[in-house]
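Apart from one protein chain that is not included, each protein chain of the complex appears where it belongs.
Then we have chain A:
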Amino acid sequence: MAPEMSDVELAKSSKVLMVGAGGIGCELLKTLVLSGFEDIEMIDLDTIDVSNLNRQFLFRKRHVGMSKAKVARETVLKFRPDARIVAHHGNVKDSSFDVDFVRTFDVVLNGLDNLEARKHVNRLCLAAEVPLIESGTTGYLGQVTAHVRGRTACFECNPKPVPKSHPICTLRDTPDKPIHCVVYAADLLFPRLFSADPNAKSDLDEEDAVELSAFTRSPGESPESFAVRVYDYVFRTKIERLLAKEEMWADEKRKKPTPLPAFTELVPEGPTAAAHGTDGLNGDGNNSNNTMTSTACKALGLRDAHAAWTDADAARVFVSSFARIVARDESDGNHGTDKFDKDDALAVEFVAATAALRSANYGIERKSLFDAKGMAGNIVHAVATTNAIVGGLIVIEALKVLRQRKAGGDAGGVATPVPCAPCPYRYTFVKQHKSNSRLLEPMEPDPPNKSCVVCGAARVELVCDVESMTLGRLIDEVLKKKLGMNAPEVNAPETILYEQDDGLDDDEIEQYAKNCKSTLANLPAGGVRHNTALRVSDFTQKFEFDLIVTHRPGDEWDDEEDPDGYVLRGDSVSAESNENNAANGENNEENGAVAEDVDDCLIVDDEDEIKAATATAGTKRKRDDDDDDNDGGGRGDAKEIRIE
């Protein structure tokens, strides 16, 4: 083996792709160039916002509105003019950033802020067989994980927690947490009152609400009177009516709500004074413009955004912000505000006040304006130091991955037969409070999840001309003849292309017949094109794999060399022979034993076709486990896949 390269040499000789040039991205780019990396491309679709400037230190006020990727590049070039940095101002999901693009890098580093883009990059990296270092931070917490196909779990091997949604019943009738009150205010009451669409359906439109026109402003009604009427309905009348439904409160564990006092009782100075507070406005035409520029809190002198309001103050803010929103929407001529927006100060006040009053109804802990805003807007407070630590950890993991790759360990992404021991990679968690006097906790990475729907399946590459290959030919010649499938079915990422059995409806049979006559490129939902991953399965053979389509235009084919007009390559897959299938039917319970029988597998290795880059052919992966313990599966029996 060649003498070991130093970290700097390793960095110098590597080409890296950064996705995201925001909070983590700025720190990461700085650490990369200061660690010796000099060949970097980065992608970010975002532009610079004032709120970024406190932590995204490569940006200054004069950059607001400009591309993050481009400004980050320019700033870094000032202190590392010799670095070769390419900035892409675009979406990583654009087709220009395809598998071939990703394949030109030695490692991909993620500094993203959303799950969807993370999943997308994970799949690109799996397909291109390029290692991925994934990262994230929330406040004081952060983590960095390494994902190398075949060696460690992919980003999607383990299900990710998704933000909780709240059932309507809880929100509308039986809240028991502060978040329920906030979501009720932002997602139910706000659109019901202020939406510009008069026909919008709302689950608040119960019979009594409709009867009383509780949420509709009467002709000539002042904004303040309307606001008070809504207050009295939502926090009094409705609660009284709910209490009258004894069945609802039969369960001791459910706490009964309490109606609030009438508005005039709670706020002695009355609605008009409350709505206008001390800013001296009296609702006459001359001053109405002022009303709109000011917020309810300013008018009422409630300066501390972290303080919890009294019921009376919450009621004042409710009526005041309500009236101001109505007045604003009227004068804007847009007739309404459909959705809660965390940057709309009046909307935030309305939501905070509603949530506080509702908390009072249900005896729930009351949140401040600041907290309510964070909850309603899903705001994650960022800490610059966490981002800096995470940026550093990404570089550490990247160097380990690159060293393995250069040493040939993971070269070309060839899966090591056994998940490595000792594995050099780590998942590292940044913690808020130290344990064992440490703030960083490194852990062994997870092994790949064999039943992962993203990286667990075998992959076969089909090279063909998508403008001339029809779905019918794909099914008959490739899947049935060449791969020995019996009743193949084909799913595209977004849609179903072909199914077969007796139970289909006529319209479905007709559509599938139409699909069979279509070329791959012209199929529904955007067509099957270069880099589309099809999922092919066969009920009767309990067999399933991914078919990745690579487009090669017709004029690039040599009829002599490839008389079929298509080429198959990639992982070995096999459809069970019919005899085997029968045996499997009997042995369903012990498919571990059946999986041993691999003699008559059809191996799709075309030695000539295998290029270095796709050298996974012949990689044998065996799976004898059902996916019963995997939540994503649901129907273990339908997914019993055996690949050799």
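Here is the rule we use: a contact is a pair of C-beta atoms (placed from the backbone, for glycine too) under 8 Å apart; a residue touches a chain by one contact, two chains touch by 3 or more; residues count from 1.
In the analysis below, contacts and distances are computed from a predicted model.
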item	value
Absent chain [UniProt protein name; select from "SUMO-conjugating enzyme UBC9", "Proliferating cell nuclear antigen", "rRNA-processing protein EBP2" or "small monomeric GTPase"]	"SUMO-conjugating enzyme UBC9"
Absent-chain contact - pick from A:N91, A:T170, A:T258 or A:N486	A:T170
Touch criterion as defined above, residue of A:D82, A:E247, A:D343 or A:D558 at the omitted chain	A:E247
Omitted-chain contact residue, chosen from A:P159, A:G270, A:G301 or A:P553	A:P159
Contacting the left-out chain in the complete assembly, out of A:K119, A:R529 or A:R552	A:K119
Footprint left on chain A by the chain that the document does not show	116, 119-120, 123, 156, 159-162, 164-170, 173, 201-203, 205-208, 245, 247-248, 250-251, 453-454, 489, 491-496, 499, 501, 503-505, 507-508, 511, 514-515, 524-525, 533, 535, 537, 539, 631-635, 638-639
